[in-house]
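With one protein chain removed, the remaining protein chains of the complex are shown where they sit.
We just call them A and B in the order they show up, numbering each chain from 1.
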Amino acid sequence: MISVPEHITLSQGAGGRDMQRLLDDVIYQYLDPLSLQRDDAATFALNSLAQSGDRLAFTTDTYTVSPLRFRGGDIGALAVNGTVNDLACSGAIPRFLSLSLIIEEGFALEELRFYLQSLQQAAHSAEVTIVTGDTKVMPRGAIDGLVINTSGLGVIPSDRQPGIDRLKTGDTVIVSGFIGDHGTAILGARSDLQLDIDVTSDCKAITPLTELLFAHGGVRFVRDATRGGLAAVLNEIASSSQQGVRVRETAIPVRPAVRSTCELLGFDPLSLANEGTFVAVLAADTAGSALEELRRHPHGLHATAIGEITDRRPGKVELESAFGATRLLDMPRGELLPRIC
Amino acid sequence: MCLGIPAQVKTISNEAAKLGIVEIAGVRREINLACVCKDAQSPTELVGCWVLVHVGFAMALIDEAEAELTLTLLNELGELQAETQGARL
């Protein structure tokens, strides 16, 4: 029997026998054989989906990260959790994922196996099934190692109606844990900065916590704080709802190592990415008990209220400093570049 | 201007080149200690010291006694202020 070469070749993306061997001997090994539908399309029975809700949620995202591995995660886990989390924010129970791999020619097979395994584990723990997929190989230099696209399908239970239009003045804004961990872990993994940072990415599915919240009730809106971090999400909430958001800076949980990384490079923790931390807007009268419930879960120990929805500055995010002064928190701009001054 | 961050020297990574590892709350980096090494001094004497880091160099030793003094002064100012406030009531 001919074994699969140690490095990915262009012919493995060409649809012939080499590709079939890559699929059979490598990729399918990491997917659930019972659920993987090798036909042109995955099919679902509507009535079984309809038992858990009355609407479907459908989302897609493409994952590219440099480096591919970092403390606490890698592109495989990211590609599952990111899409699962987008579904979870809409109130959906995530069910199925598609998986598209775009691999650079010459990529080490062992590396690919590592990311597939990580992907498999993440899918298992988020209770989603990969049902369809695609594999392409691009010439060396055309992409940076490995790019993954996942699309996700979930079912929204009929009693869940989160939406930005449901926000009311006085609602409580919470964050589910420490912010900036993922962005900091990536900075620590980048060889050019030569930083050794004791921070692990928060890369994980948020479903255990969002399920607790939806079961508890009073949820107006949920959004995971990915690229652009907390600052971007709060600004999106303010501008989409045309309400004001007022946040107390001292209430926002930030780890010391995230703060010191930011001091060193001139970044703002509020603009750093997260991959398993979310912002939720809750009805004020339910927020206290909801937070208590979140904090009983190991992922929610640091969940905390950081502010509220106001009618003072519609469309704007106000940040109250430790000294009692108020400033506006703007939308982060573009690529984060380390500063010296 | 000129971001400068206090960090503690943990180890000397290259004595001849005067390079050392500094740490700030769980973040470590190799930096150049030449500007805080006097000619006679071995960089190993710097282990445990706090330095001010700018663009990968330790640009000053932080004077712990002076830092304490500034804080004491600030605290005294604060107490004095509290007393004057009290006296006015």
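Basically, contacts are C-beta pairs under 8 Å (C-beta built on N, C-alpha and C of every residue); 3 or more make two chains touch, one makes a residue touch a chain.
Operating definition for what follows: contacts and distances are computed from a predicted model.
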Identify the UniProt protein name of the omitted chain, choosing among "Electron transfer flavoprotein subunit beta", "Hydrogenase maturation factor", "ABC transporter ATP-binding protein" or "Molybdopterin-dependent oxidoreductase". "Hydrogenase maturation factor"
What are the shown chains that the omitted chain is in contact with? A, B
Answer key for A:59, A:135, A:172 or A:226 versus the chain not shown reads A:172
What residue numbers in subunit A mark contact with the hidden partner chain? 172, 192-194, 248, 250-256, 259-260, 263, 265-266, 287-288, 291, 302, 304-306, 316, 321-328, 330, 333-335, 337-341
Kindly note down the residues of subunit B that lie in touch with the hidden chain. 1-6, 8, 24-25, 31-32, 34-38, 50, 52, 54-57, 59-60, 62-64, 66-67, 69-71, 73-75, 77-78, 80-82, 84-85
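Basically, only the chains that are shown with their structure count from here on.
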With chain centres taken as the means of their Cα atoms, state the distance from subunit A to subunit B in Å. 38
Subunit A residues touching subunit B - in the complex, by the definition given at the top: 188, 194-199, 255-257, 259-261, 263-264, 266, 339-341
Any idea which subunit B residues touch subunit A in the complex? 1-3, 5, 24-30, 53-55
